[in-house]
Structure formats: structure tokens, C-alpha cells
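Missing here is one protein chain; the remaining ones are kept as they sit in the complex.
As written, the chains take the letters A, B and C, and residue 1 is the first residue of each chain.
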């Protein structure tokens, strides 16, 4: 991640603000406000603004006149209760806004989360930065054989090098031709001062999907957790997980009590089906079980055995 | 509006907070933060929290690294442009949260605005306050003859008195029977210490629709303006307009540039249909027109004449 | 539930339609289309329209050109997989529309599900029917002592009678005064032909919350299941559960494969927290456990013991 001098200066100016407010604040999150936290090779996440803290959840759940909190232990108990029983609306009472730089193919996954507000850098209006994502070698993996949406083994050195050469070569060439079509360099200088370039809204179609874009993205705490539950999961593609992991850290700084409940009940938790419940009851009672009797499919059976680390007592 | 001592104390405690933040602030809005602004006979609106200001809109529209504002005049021009051309997403980047006390029949209109977050006081869980809305005499009007959704003349003194007596009498009686069924007074004391009361989730059904409820309501700036455009309009029922008018004032304190653009382009503006456009062109050219030629219905014709205050030149 | 002759006739006319379509159909649901299924004392649910069936989910998940289904067993396997792994978007590809008559206090719970489309009968515009909900004696229960949102014992005969008398008396009186204020009977006849009545938008505030209203309510299959998971649950208030139970039945007629998966993975399933998982692993291994070691709160511990029907091996 490289910031221009002007960008660094603008960020510093924001960080040096010291305003007074009667609103609740999240002191740990304030410390990293506006900071560009690097992700992947050219991406970043910046927390731009937030509204509310752990006490706001309690306040709304109680529809109270005051801060809605007498004791931290009471608040913690209530937040855990709300999380456990899917009382979702109090968590919607907190809001956060990020500035994110990310590859377009990841942006396309991200945008599927609809309950959020987005302003993206417009390639109809402006020229995109000359930056594209190249995986580091340890993230270059083969197609998984068992999971059509997943990765298998890491590529060996020579093969990895070849892939990176192709990715880099194509990204550089398509970007160079983007500039030629625009008749304009990424720094704004004209190539042929007498000619006019192709419309930006057209030229952009020549760029590859690993080109970086950026946006402002704002969501409430509930939908942030929905996003993180899916995107910080090990089934998620590594590149979006890299963003989700950093966002998990900002969640912890912002609403530490909610973060703990989220990790316990959502991220670390699991769901058990009706058939799965019956099977677990039998296992606890020391009964023998078989796939056939359970009514589970092979795939579901394996998922359950893995989740609960069960190895024995099976027929 | 009457607050208990404890409620007043909790509000004062919130108002006396003085926190430091690097976030942008809206100084005029800070002045009224947490304050219970009275509406109708027992209702109020309190601004509990907010996120962003006018510069946040510009910042997001430009996807800028800094505050996104060099000069106020530039910001103002951009905000007007965005408003005029319905570029809606930058306005979603600001958020506000209210605590509202309001009659249930108004809450039922209000809740139809779905793009908002709500936590309502639960009458399954708690006993509702003994407060119900009684219109002041100047708002007691007859059914409009021309508009099935509107009001006509104000009721005369005797008739108004009779209506108020009925409303008050029924509200008091149904509340009294609510307490009897609950076997509990609104202050929490038991009526018959040896008996058990009806479940709260059932007893509440005996209350009338002018009983007050309260909620936390949070929305983004775009949806707040959508709400206000409909609810501060003269077609809206007076009782919800009373809330919208106070909210318009908080909008002005929060984002003054956006407020001006909103008043010019939305509240004070109008829409003209394709047929209406043709008609206006003719009027400007001094041509004579007739309803028949215009293709407008009688109703639409009248609406247009009224909007543009046209009285002459009609055939 | 009583329908007027005209209403019955209109419903019959709809049911006698026989149109041709190239769209997929749900034959079992077609059989009950438009029918007013009675709920509570005056309420009903009618399925008015629907879009898609089980194969539509598979078709969208595969983004296929055809019906997206080769074999029922394949479709079933895919739908179960999607349900188990919370792949939610394919379930959004089916849509259903209901006409519902329900008491206002239940409508206020229902409307909290925001991802739906609603058109409610307008009491600003029209006079509400003279119908109000009175619980049958077996549903008149005391306030639960252990659960502030729940019901306890059923009321004894005398007490139940008294409650019903109060509910009936107040509903009848407030409705009578509603008519007096309107100067109009519910059948549209004027009371005093020379006087004018109070505006409808005002008079309605005198009605009690058990008055029936009605609306058209449309949602997609995913959000219907979200609604049913909460509202057909035993924690839900009986009166809304009565509607949810009938809707569960229409779900089964509409998309039987999805219904089965929903019952297994959502309704009959459970969630286990991170701490709960550790505890279950120990139980399966025959280890002894204690609340203290588990890190669970008393309440959460009890919930877990109940879910898995565990009674032994505890220290």
C-alpha cells in the first residue's frame, strides 16, 4: 500500500482533529480512526466514523431515558442474552463507516451484502489507479478436488512463478492499453496532445478483475456481524477474509462486550439440525449409532462428526 | 409532557457529558442533544446520537481520503447538484437516532417507513404509561367532504367538548380495566395482593389507539428526508406532521446545507408530468389552452393550476 | 369469521378462474388459493398469489437455462445443502402474497418484519369493521412469573369470565362512541342526518387494540421462513402463532422439499455456542462436567440441558 503525499497529509489532518461531543465514544476505536490499515498488496481499510458503543445496545433494548447502563456486568448479561436469542434490532442501533481499497473481484463478492450504504470510486468519471492485486506465493493454490469452491495444495515454486508472470503481464498490458485508449496517463498527462481519447466509461472495460477500486461502506452493527460471520469464516475466499480479519479487530475495539458474545455464539458456535440433535442425545447416552439410523446424508454426517470431534462409538 | 424525576436526572447526566472525539461534529445539533422537545400533549422527540455532517456527504461522493471539502461554496454546489439529480447514495452516509414518545395510531403510520431501525417499548414485557392523546380543540375537525383522507371544518365548541369527553372517558375507563386485568397499577403496586393478573401481552389489547408508546428510531439522512417529504407535507395527518416539523428543525441544525437544498428541491418543489410540461410550454408562449386539449383529467388539471397559481388564459 | 355475501361471491369468482400459463405452478397450493382460512375468532388468511416452486430455487442456484431440475432427488439434496449452509439468495427467488385479517395488536408485532410489502386497510379513509378479538377461555392466562414476556397458568372460570366481560364491554363501548363521533354507523348509515362527523383519521384513535384490521402482505420465501421461525416458535405470543401455524401449512403445500429442510434445519434445529460445543464434546466422551468449569451462565446451562435432554453425569 502506497499513499501519495497529499493523501497522507489529508489523513494526518483528520487524525489531528480534537472535537468535543456529548455523544458516547469508543476510546479504543478513536485511536485507529482514519488510519489506513494495509491489507493484501495494495489494499487498506480505514475506519472513518462510527455511532454508538456497547451501552447503546442496552439503551435501545430497554428504551431507556438515560445511558441505559447501571453496571457493566448487567450490560454484558443482557448483550449475551440478546445475541443468544437472536434479538437483532438492538444491534442495529450502532453504525460504522469504512473507507476500503480492494480488488474488483473481491468488491463483487462484498457488494452482495445489500443492507449497507456504498459510494464507489467512479471509473466513468475518473481514471483508476495503476494498482492490481498479485497474490503472494503462499496464497497461490490449486483448485480443490473435493470442494468446487475451494483451494487445494499451494503451487510449487516454478508453477507459482509462471502464474504470477501471467497475472502481472496481463494486468500491465491491459492497463497500458487502457491509457492508450484514454490517450491519458494515470497521472493525468495526455499521450497525444492533439488527439482525443475514448470515453472513460468505455475504456475501463479493458481492465482486469484484479485492478483495485475503493469505496466508502457504511453498515449497522448487526449487518456488520452478518458480513463477518460469512466472510471471516474458513469457507470464505482468502482475499476477502483478509479484510474481514482486520474488521474483526475494529469490532473488538469498538464494542468489546458484543465482540465476545459474537465470538462465542456466532463465530465459534454451530447449528445442529433436528436429526443431529437426536444423534447427539444418543451419543451422550452412550448408545451406538449408524449413519443409516441417523437419517443423515454422508456429507452431513461427516460435518457433524468434525464439528464435535467424534471418533468413536460408531457402528 | 411530564418526565419523572429519575428521567430528568438521566437526561441531565447525558447532557453533561463532555467527550473528546476525532469524528466530525455538528455543533448546533450538539446543543439540543438528549433534550426532550415536547410534541402534542404528552409526546416528545429527543435526538440521541448522530453520525456525520454536510462534509460527510461530499467526502463520500468524492471517495476522498480527507474531509473532502476545500471550500464551503464548493460543498454547497455539489450537495445541490446531488439533490437535484437524485444522486441518493452520498446522503445515506449520515445517520441519526431519535427517542420518540408518540400515540400508537401515529406509530402505526410511522412504522410504514421500513428503511429504519426500531426498538419499541414492549407492552408484552412492561406496563404502558397512563398517558393518552387528546387533541386540542383547534385540531378537532370534521371529516372532509372533498377528500376522503382529510379534515374539514373545526368542530364548534359544544361538539368539540362532547368528542373530548368521549375520548377521555373511554381512554380512562379502558386503562382502569387494563390495570384491573393486570391486577397491578401503572406504578407497579398490586391491586389484590393474593391474586395473579392477566398476562401483559393479553391485557394490552384493551387499550385505545391514542395510548402513548415510545421507541428508539434510527435512520440515514436520505431516508429521513424521504420520511419528512411525506410527513411534513400538508396532506399528512396533523399529528404526525407535528413530529415531522420538529424533526425538520433538527435536520437544519445537523446539516444546514443539505437542509437548504432539501427545502428548495423537495419540499418546495413539484413534479410535472409529460402532459403537464407541454401545457406549461404553451402557457409560456401565451397560447390558449383547454382541459380537453391538454389530455389531463379534471383533478390533475386543478392540481397543476394550483401549483403554478394559474388563473388566466384558459379557454 | 363471517364474510358478507358480496365478499363470498368475490372469492368464489376468483376461485373459479382457470387461466393458462407457461409459468411453473404449485398444484397443492392452487387448491386453496383465495380461500379464507379462519384464524382466531374473526381473522383469516388467504393465499392470493405466488411465484415459483421448489424447482425455482434450484434453477436460480444453478443459474440454469431450463427448469434446472433433472431428478427430484438431486433437487432435494441441493435444497438441503443450501438450507444447511445458509445460502440464502436462491430462496429469495420465490414470492407469496397473503390477504390477512388480524387484531391490531398482532399487526403491530407482524409489521416489525420489514422485508415485506404491505397494503393495509386505511382507517383514515374508511370505517373499520365492528369486529374485535376476544380470546377463548383456554387462552386466557396469567402473567408468567419466570418469563416477563410469557404466560403462566390458565385463568379459572370466574376470573376468565370477568376478564372477557371487561374486554367485550370496553370494545363495544369504544366502538359505539367511535360511531357517535363519526356520526355514522359501520354500515354507512348516518346517525344524525343534519350533523357532520369527526374526521375518520381522528375518530379511529378511540378504538381498542383488539379491533381487527386487514392487509395484503407479500414476501419472498426466505423472509417468510425467517418470519415463521420466530412466529411459529413456542416463545411467540399465541395469537400470532395461530397465524404462523396456518402459514406453515401453506408453505408445505407450496414448496414441500423446502418445507422439509426448513423443519429439520431451522424449526427443529438448535444453535450451540462455542462453550456449549466444548461441553457436548466432554459429555460424549463420558467426562464429568460442572457449570463452573463450563463457563456458561446458569440460564444458558439450563437451556442447553433442556435442548439435549441431559440429566445425568453432572457433578
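Convention: a contact is a pair of C-beta atoms (placed from the backbone, for glycine too) under 8 Å apart; a residue touches a chain by one contact, two chains touch by 3 or more.
Remember, it's a predicted structure, so these values are computed and weren't measured experimentally.
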Sole residue of A:42, A:80, A:97 or A:204 that reaches the chain not shown, by the stated touch rule:
A:204
Missing-chain contact among A:140, A:224 or A:279 belongs to A:140
Footprint left on chain C by the chain that the document does not show:
3, 6-7, 9-11, 13-15, 17-25, 30, 33-34, 48-52, 56, 59-61, 63-67, 89-90, 92-93, 95, 97, 99, 117-122, 214-216, 218, 220
Contacts from chain A to the absent chain lie at residues 103-105, 107-108, 111-112, 114-115, 118, 122, 124-126, 133, 135, 140-144, 148-153, 155, 159, 163, 166-167, 170-171, 173-174, 177, 180-182, 195-202, 204-210, 237
Go through chain B and note every residue touching the omitted chain.
77, 80-81, 84, 86, 89, 112, 230, 263-265, 267-277, 280-281, 283-284, 286, 297, 299-300, 303, 307-310, 313
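The working rule: only the chains that are shown with their structure count from here on.
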Size of the rotation, in steps of 5 degrees, that lays the CA trace of chain B over chain C:
180
Looking only at residue numbers at the chain A/chain C interface, is the share used by both copies over half or under half? Answer same or different.
same
Taking each chain's centre as the mean position of its Cα atoms, how many Å separate chain A from chain C?
34
I'd like to verify one number: the distance from the centre of chain B to the centre of chain C, where each centre is the average of its C-alpha atoms, in whole angstrom.
29
Two or more partner chains touched - positions in chain B
118, 122
